[in-house]
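Below is one structure, written out as structure tokens; the observations come after it.
In this view, the complex is presented without one of its protein chains, the others remaining in place.
Here the chain labels run A, B and C in written order, and each chain numbers its own residues starting at 1.
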Amino acid sequence: MGGSVFPQWIDRARPLFGVVLAIVPVYLIVMAYYGGSPQTTDVGYMPDQPVPFSHALHAGELGIDCRYCHTTVEKASFAAVPPTSVCMNCHERIAADTALLLPVRESWASGEPIPWVKVHDLPDFAYFDHSAHVSRGVGCLECHGRIDKMDQVRQVASLSMSWCLECHRNPEKHLRPVEFVTDLDWKPSEDQAILGKRLRQENNINPSTDCSTCHR
Amino acid sequence: MMRPTATLRIHDDHVTLAALGARAFPLLAGIGLAALALAAVLGAVRGDGFSYFFHSYLTNYCFVLSIALGALFFVLIQHATRAGWSVAVRRISEILAANVSVLLVLFLPVLAPVLLGSHALYEWTSPAAVAGDHLLEHKSPYLNVPFFGIRCVFYFAVWWLITRFFLRRSVQQDHSGDASLTLSMERFSGPALLLFAVTVTFAAFDWLMSLEPRWFSTIYGIYYFSGAILAGVAAIVLAAAALQASGRLTMSVTAEHYHDLGKLLFGFVIFWGYIAFSQYMLIWYANIPEETVYYLARQTNGWAGVSLALAFGHLLVPFVGLLPRSMKRRKGVLAFWCVWLLVFHWLDMYWLVMPNYSPDAGPPFGLIDVALLVGLVCLYLASAVRVAGGEALVPIKDPRLGESLALENF
Amino acid sequence: MSTITLPAEDNTTDDPRRRAPLTMGGQTLTSITETVARIAERPRPPRAWYVAFAVSSTLTAALILAAIYLIAVGVGVWGNNVPVAWAFDIVNFVFWVGIGHAGTLISAILFLFRQRWRTSVNRFAEAMTIFAVICAGIFPAIHIGRVWFVYWLAPYVNQMAVWPNFRSPLLWDVFAVGTYATVSLLFWYLGMIPDLATLRDRATSRVRRIAYGIFALGWRGSGRQWHRYERAYMLLAGLATPLVLSVHSVVSFDFAVSVVPGWHTTIFPPYFVAGAIFSGFAMVVTLMVPARAFFGLKDLVTLRHLENMNKVILATGCMVGYAYSIEFFIAWYGGNPYEQFAFINRAFGPYTWAYWIMVTCNVVAPQAFWFKKVRTTPWMMVIVCILVNIGMWFERFVIVVTSLSRDYLPSAWEYYRPTAVDITMLLGSFGLFFTLFLLFCRYLPMVAMAEVKAVLPHHHAAGDWQTPAPAEPHANGESHQGIRYPDQVSEGH
Partner (left out) sequence: MAEKEPTIADAPGGAVAALVAQFAGPDELVEAASQVRDAGYRYWDTHTPYPIHGMDRAMGIRPTVLPWMVLAGGVAGAAAALLMQWWMNAVDYPYIISGKPLFSLPAFIPVTFELIVLFSALTAFVGVLALNQLPQLWHPVFQSRRFARATSDGFFLSIEARDPKFEESRAAELLQSAGAVAIDVCRMPATGREVPTGVYWGVATLAILAILPPLGVAWYRSGAKKLPRIHPILDMDAQPKYRAQAFNPLFPGGMASRPAVPGTIAQGEMDENTALYLGKLGEQWVDEFPVPVSMEAVQRGRERFNIYCAPCHGLTGEGDGMVSQRATRRAEPNWVPPLSLHAEPVRVQPVGQLYNTVTNGIRTMPPYASQISVEDRWAIVLYVKALQRSQHATLDDVPEEMREKLR
């Protein structure tokens, strides 16, 4: 049986096959990185909330400080979602009859909490202390973005480990005077590098990068 | 079945020392004795109770001994593997190995003072040092003078028996051509290797490791062995090259043999590096004070330079140097690397012994070291010349000689 | 000494005046091809193959089920406890990695030592290596507990912004075993390309021609190809030789860099390597003896080959015995009470049975190979080799379990008992090994045909002292039957 089972063109097509074979692993790796990146999987999470609460209105237009509602941010490890009573501080009298606020009133009446959907949710194996950051001058903006411009809250940072570490290793870029932590519109009055360095020294900020800092 | 050319080669070759031996022996013996005498005088002048002399002597003795032991191992392993390629150089290694009686005599300057109650070399020989020292007391059933002496006698007896056996049989075959002698050497080579392993290990423990009697390392015997085989093979190459330079063996030993010996050198350079690294790495990593103290002494007070010199000179440089094929096939180049390796093997012995003498003052070196090296090497060579006598320098009737003469590397 | 005639059935002569033939039965180029290729070309293997395959694949299935159960439930289904956190898993890992050392050793080191007898057994042993490394790789991967994160061991750019710890011996293992598996596979495959081409050219069905054709890569056995091929083969052999030493040394570092009594001892690297070769060769012989009888390879894999391997087993067995003794001696000599306790506890403590199985099988049993009769009698050598394999498994068991079970703190002392999952996975790993091995026997050339042909006497006679009788070719076109040569070969220089 003379001859190869393979036709002659097989050899001519070798460069083509070679290129395809070389591209396939590169393609798969790039896809895994691109598709698996937290930029893809995490950023942009914008769930519908039971009440169409607008931060753009309350925090933006009305200028209510974050801490009016999220009262624990400065002293607890978690940033509390306000209880219905805080809503009712105003909405007992303002827009008290609107349909949009019906779930709030129902909650107020029944005592059942409003099932808000958590947007910035870290994995359970990561320990995060909110107060440690806010009370040292890491602005809300650094993690949450311009909440005061969002009608519906959306995750803007990846909240991945490398993202955390980036700041823990070089905190200067992300520091501001403590009194401005909630000021989403704040701009440094001097070079951020110099300011950050000074603030870091003044406040003795030495973020740990030990595993047990976050995984405890 | 030998090719006619191969058979002719061995018949035409100049394979005995003949007159050279008669000339060289008195010269070597004279120089050796004179150098030893000079060293003894220098040692006495120092006025340190011969402490430096003994340490330097042990360094140089272990160096010379390692050449003989390396050559002995070469003989044994060739028989154990029924090697054919090495037959042309096997007699050289047999002769280099069979100097045990002289080595025993030369060991007396180490052994006798120990027996006579000197504590210059070994701390554990001093009852004052042992008393109250928990570790030394614990080890005293092993580390005591009488048992030390008995073991020394045992090592030399074993080596004497083995080397005699192999040299005698081999020479006998030169005359009788009896192939069954080869068979008997092959059969004995296995048990001989076992005895060799045990004696070399414990000799290294006794003579070198016990210099620092609180320290220990299970790989120590293999460490000494790995350097010894390197020294032995290097000596075989140099001996063959020297004999060829004197017009002997010019047809029997070819570039192919040098190539194979060079490969062995290359392999054992790596093996030494592997063993040395294993010992260092495991002690460095575990970081237990009772073990690291050994390396601490060798990387402080100027000893770090010696340690680094060993890493480069004993491993990295010869590794690169012996890697190309052409380096192994050219006699002159290979001889250079053999001298290089012997120098660094000597430094290795020095590194084992001398930090014990001057852990704080840094590496000492003086005329006394040179005199002892020259003296011991010359006496050893004189003995080798005597051992070779008038016999052939190639096992001329070995049944596998033809195979060796026709050796061709791929 | 002109022509030497030998008894046809035995080439185990010790006569130093001649080299025993490497192959028996008057082999020719054609007969070698026929003998080896026919095994892979049978339309269906004999019934015994099916029986063996059924058994081994059942065990493999058990392994898979046990692994799934373990992954689903957790590592707690093993008998591992505190402080014996390493037990069967690491024992099996070290055992299989050790078994995997024979192949590359035969292929690479014996190649460099010009031991021509290796040609008949190297393919077989290399295949074993790869299968053993596969079996070995399973255990540490599972032992990490979250097997789905096994890729974390690799240093890749990740969103956690962390890198593996290169100062950890466990990561060295990843690199060592990974490199070893890769290089062994390359070496095996490169050596097989000419033989795959043989199978391709003999294939009668289109499927086989395509399948073997693809894997033979279009090999034409051309002079220029052989030239580079031989050089590449030698380079790979040169690389694999230190590699094979490094792999088990790195495995030994897992133990020896620690400060656990009984683990931290400097002789571990060479001792582990010797043990690995020891167990690997024993496994080769154990499998080779039935395989050569079963597949009709007795003329290619002769008693001489087996005897040579048995000698290596004897030599490495003595090295292992040496290491045991030196360890014991230094444990006393070192004067460290913990070290002393560890060794006394090994020999006379709760695991005394394991220790004495180990000593009996590893040190005493191979001493039988001092006798030529045992070295050259198949059933005897198989018994010894099986004992050695058992002993080497127990060696790892003794090292791992006895040292861990008696921690520094007596309050943490615990006796280790394997669970059913442990035992299933041990047996299952054997099942996987034999399954792969049986597939190899069925579809691939078991003997390196091209290499055996190359050591038939005529070939290397060109520059050799053994000039054979002039060849008498019977070349006559279509009915070319190959060329007969005298069956007298040297086994090495």
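The criterion applied here is as follows: contacts are C-beta pairs under 8 Å (C-beta built on N, C-alpha and C of every residue); 3 or more make two chains touch, one makes a residue touch a chain.
In this text the structure is predicted, and so the values were computed from the model without any measurement.
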Visible chains in contact with the missing one: A, B, C
Full-complex contact with the absent chain, from C:Y69, C:F175, C:Y338 or C:W413: C:F175
Selected from C:V75, C:L112 or C:A454 as touching the chain missing from the view: C:A454
Interface with the undisplayed chain - residues on chain B: 277, 280-281, 284-285, 287
Contact footprint on chain C, counting only the chain that is left out: 28-30, 33, 37, 146, 148-149, 155, 161-169, 171-172, 175-176, 178-179, 182-183, 186-187, 190, 194, 197-198, 200-202, 213-214, 217-232, 235-236, 239-240, 242-243, 246, 250, 253, 449-451, 453-454, 458-460, 462-463, 471, 473, 475-478, 480, 482-483
Contact footprint on chain A, counting only the chain that is left out: 1-4, 6-14, 16, 20, 27, 31, 34-36, 38-48, 61-65, 67-68, 71, 76-78, 80-81, 83, 85-86, 88-90, 92-96, 111-113, 115, 121, 123-125, 154, 179, 209
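As a working rule, only the chains that are shown with their structure count from here on.
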Pair of chains joined by more contacts [C-beta pairs], A-C or B-C: B-C
Cα-centroid distance, chain A relative to chain B, in whole angstrom: 70
Centroid spacing, where centroids are CA-atom means, of chain A and chain C in whole angstrom: 53
Multi-partner residues of chain B (at least 2 other chains): none
Residues of chain A engaged with two or more neighbouring chains: none
Of all residues in chain C, those that touch chain B in their complex: 1-2, 4, 14-19, 112-114, 169, 230, 234, 242, 245, 249, 253, 256-259, 264-270, 314-315, 318, 322-323, 326-327, 330, 333-336, 370, 463-467, 490, 492-493
Sites on chain C touched by chain A in the complex: 157-162, 206, 209-210, 213, 218
Touching residues on chain B, where the partner in the complex is chain C: 1-3, 6, 80-85, 134-135, 138-139, 142, 179, 182-183, 186, 190, 194, 197-198, 201, 205, 214, 216-222, 263, 270, 274-275, 278-279, 281-283, 285-286, 288, 290, 399-400, 402-408, 410
